[in-house]
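Shown here: the complex without one of its protein chains, the others still in place.
So, chain A:
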Amino acid sequence: MSTENSATGAGTGTAPLPPMHCLRHLEPGPPRLAALPTGTPVWLVSRHADVRQVLTDPRLGRAPLYAPDAPPLMVTPNILDDPQSMLNIDGTEHQRLRRTVQRAFTPRAIARWKPWVASVVESLIDELIDRGSPADIVAAYSRPLPVAVISRLMGLDNLDSKRLAHWSDHALSTTAFSAEAIGTAMTEFAAFGAEVIAERRADPGEDLVSSLLAAAAEDGSITEGQLVALVIGLVVAGHETTMTSLGNALVYLLQDGRDAWQRLASDEASAAAATEQILRAVPLGDVTEHMPGLLRRTVEDVEIGGVVIPAGSVVAADTGAANQDPEVFTGDLRTELFSPLAAPMLTFGAGPHHCLGAWLARMELELALHRLARRLPALRMADPVEDVDWRRGLLTRSPDSLRVIW
């Protein structure tokens, strides 16, 4: 299984799927009841203001989703269901854990990486051009870029990209893999995390793992299990979502949205504006019954959008719908690609669990789109979008390969 690299074709058939920029979203409206595949009732929240409230209101949390009295959420749990993960800890304990890494991810800290990330982008484009047209832009660009960035940040120079892809696919599987396969992959991945931690304790460096270990040692309250979950969580989150977002951005920009390519090349500010709009309008994954939104659970009765949601309820904040809420956004990428956002997007969430890597992801995407458009003005997709080979059965969806010509 490990050499097969991806979840393509597993489980859910191979019928053509719409590209991510064409997905239909839930019409925003008041919270309404639905059910998860486990039968657990879930309140779907879809309006921009309501989604923001769900993510910031302290009366809703992640930890209560995994409390002893919690109803089952996933038929086949994955890495997001690990109670030791930073994602599933709330309040002061969460803050102490996040504090060990937060300083490395502020906008200013991330900006210091820009020249180096730009050099990785340029060298990948050099190699792409050297090998010539046609090429697979996923294998040559959208996959290796975020892997190189997170590997450097965490000091994982010898990380085997095939093993990483295997672990990441299992970590974010919904239907692609069995519970046993996911369990085995996550045990191996945790062992890798523990090994990296042991190495850095013995021989600390300038990398993020060394600095988080130093901060955790100073804090004294963080468990070994939490540290392992944090390290492997950073590895997955640090590349998978950026790869997904860049791949889907290219599916849009190299075909339906091709008119914008020249302007993307013109200046970084245009690429930055387009990055924000693409992050808003092109979701990372399909909204499915497995993941109808970012999940939280109420610890007391909470009124959201005029509806009283009882204590102990599971709530799904549909950020994709909120990002297209017609009360707030027009939703039209074609006309708005270079316009400032009308309101903050919710792609990175909000509240205590707001994506740690938001600024790193933005920078990688901006540079990746701008430099690629500048170096390859004639770049376009070689095949119709119906032929795109999608990674399936995972929480995220992006092309497994994408043939381009120039």
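In this section, a residue touches a chain if its C-beta (ideal position, glycine included) is under 8 Å from a C-beta of that chain, and two chains touch if they have at least 3 such contacts; residues count from 1.
In this section, contacts and distances are computed from a predicted model.
Q: Mind telling me which option in "Ferredoxin", "Diguanylate cyclase", "PTS sugar transporter subunit IIB" or "NADH-quinone oxidoreductase subunit F" is what UniProt lists for the chain we can't see?
A: "Ferredoxin"
Q: Consider the whole complex, including the chain that is not shown, and state which of A:Trp43, A:Phe105, A:Phe192 or A:Tyr252 touches that chain.
A: A:Phe105
Q: Please identify which residue in A:Gly320, A:Gly351 or A:Gly393 touches the non-displayed chain.
A: Spelled out, the listed residue whose C-beta touches the missing chain is A:Gly351.
Q: Quickly run down the residues of chain A that touch the omitted chain.
A: Chain A touches the chain not shown through residues 52-53, 55-58, 91-92, 95, 98-99, 102-103, 105-108, 344, 348, 350-352, 354, 356, 358.
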